[in-house]
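And then subunit A:
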Amino acid sequence: MSVLFLSLPLAVAWVAVTGSASPHNFVFGLALSLLSLAVVREAFADRSPPRRISPLHILLLAGLFLKELALSAWRVALTVLSPRMQLTPGILAFPLTVRDDFQITLLANLITLTPGTLSVDVSEDRRTLYVHALDCADPLAVRRDIADGFERRIMEAFG
Partner candidate 1 sequence: MEVLFAILVGLFFSAAVYLILSRFSIRIMLGIAILGNAVNLLIFTAGRVTREVPPIIPTGADMLPSGAANPLPQALILTAIVISFSFLAFLLVLTYRAYQELGTDDTTRMHDAEPEDRSLPPLGY
Partner candidate 2 sequence: MADVTALTFLALCLPLIGALAAPFIIRAFGAGGAWLLAVAPLLAFLHFLRLLPQIADGEIITDGYDWVPVLGLRFSWFLDGLSLTFALLITGIGTLIVLYAGGYLKGHPDQGRFFSFIFLFMGAMLGVVVSDSFLMFFIFWELTSITSFLLIGFDHEREAARRAALQALVVTGGGGLLLLAGLLLLWGQTGVAQLSELLQFGDIVRGSPLYFATLLLVLAGAFTKSAQFPFHFWLPNAMEAPTPVSAYLHSATMVKAGVYLLMRLNPVMGATSAWEVLLPIFGGLTLATGSVLAIRQTDLKLKLAYTTVSSLGLLVLLTGFGSDYAVEAAVLYLVAHSLFKGALFMVAGIIDHETGTRNITRLRGLRKAMPLTFAIAMAAAFSMAGLPPFFGFLAKEEIYTALVGGDLYSILATTIAVFGNALMFAIAFAVAMRPFLGRPVETPKPPHEAPVLLWLGPAVLALAGLLVALFSGVIHGAISSPMASAVAGIPKAVSISLVPHVGLPLALSLLTILLGIAVYWQLDRSRTLVGYLLHSVQGPDRGFDHVIAGLVRFAHHVIAIVQPRRLDVYVACTFLCVAAILFVPLISHDELPLGFVWPADLRLQEAGVMLIALFGLAAVLIARDRLTAIVSLGIQGFAVALIFLLFGAPDLAFTQFMVETLAVVILALVMTRLRLSPTDPRHGARRLFDIALSLACGLGFALLLMRSTDAPFNTALTDFFNAHSKLIAHGANVVNVIIVDFRGTDTLGEIAVVAVTGLAILALIRIRGNSERRLATNDPDAEEA
Partner candidate 3 sequence: MNTVIFRTVAPFITALMLLFSVFILLRGHNEPGGGFIGGLIAASALAIYGIAFGVQAVRRAMRFHPLAIAGFGLLLSCIAGLVSIFFAMPFMTGLWIYPVVFGVEVPLSSVMLFDLGVYLVVLGAVASIALALEEREMD
Partner candidate 4 sequence: MAAPIPDLSAAMVTTPVPPAHWLAILPVALCISLGALLLMLRSLPRLQAWIAIAGLAVVLFLDAALLRQVVEHGPLTMVMGRWLPPFGIAFTVDVFSALMALAAAVAALSAGIYALSDVTESGRRYGFFPLLMLLMAGVTGAFLTGDIFNLYVWFEVLLISSFGLLILGSERAQIDGALKYAVLNLIATTLFLISIGILYASFGTLNMADIAERAAGLSGTAPLMTLACLFLLAFAMKAAAFPVNFWLPASYHTPRIAVSALFAGLLTKVGIYALLRVLVMLLPVERDELSLLISVVGALTIIVGALGALAETDLRRLLGYVVISGIGNMMVGAALGTADGLSGAVFYALHSVVLMTALYLVAGEAGRRGGSFSIAALAGLYRQNGWFAAISLMLLLAACGLPPFSGFWPKVLLVKASLDVGAWWLAGAILLGGFLLTIACGRVFLLAYWRPALMALPPVRTGWTASLPLAALTILVIGFGILPEQLLQLARSAAEGLADPSAYIFTVFPEGTIR
């Protein structure tokens, strides 16, 4: 089921990449998408699609992400280019609220791309995310930022 669900965006990507929006090309792209998804079908077999998908919140999430990404690149630039780098790095444990694999992954990746934080690992029981932070002087603040930021938005977008 989720294979079919995923093949549509792939077919759209095909159309975009090949640069021909003819129906033939779309059908062809769809067929190819199904084929390539068929190869990895096993990985989706035990996975149900998210219960709720909220396009609006996805857009909001994307917007937040782009903003954070730009900001983080800039912050890195500032840090790196400053003559004396003031760093208090460290790895901290972040207790996860999200449970779904997809959500965990999304969260972890978003954290990596945002300022000052980098996902290192998820615990075996999937309850803790280990995050490396450039500024670990106040771990609580970092945890709060993540929980109130991306984690909440993700739960809104993919309930």
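Keep in mind that, in the parts below, contacts are C-beta pairs under 8 Å (C-beta built on N, C-alpha and C of every residue); 3 or more make two chains touch, one makes a residue touch a chain; residues count from 1.
How were these candidates chosen? In short, all candidates are chains of the complex that A comes from, given by their letters.
Computed from a predicted model, the values in this text were never measured in an experiment.
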| item | value |
| --- | --- |
| Candidate number, among 1, 2, 3 or 4, whose chain touches subunit A in this complex | 3 |
| Residue ranges of subunit A in contact with candidate 3 within the complex | 6, 10, 13-14, 17-18, 22, 24, 32-33, 35-37, 39-44, 101-102, 104-105, 108-109, 119, 121-122, 126 |
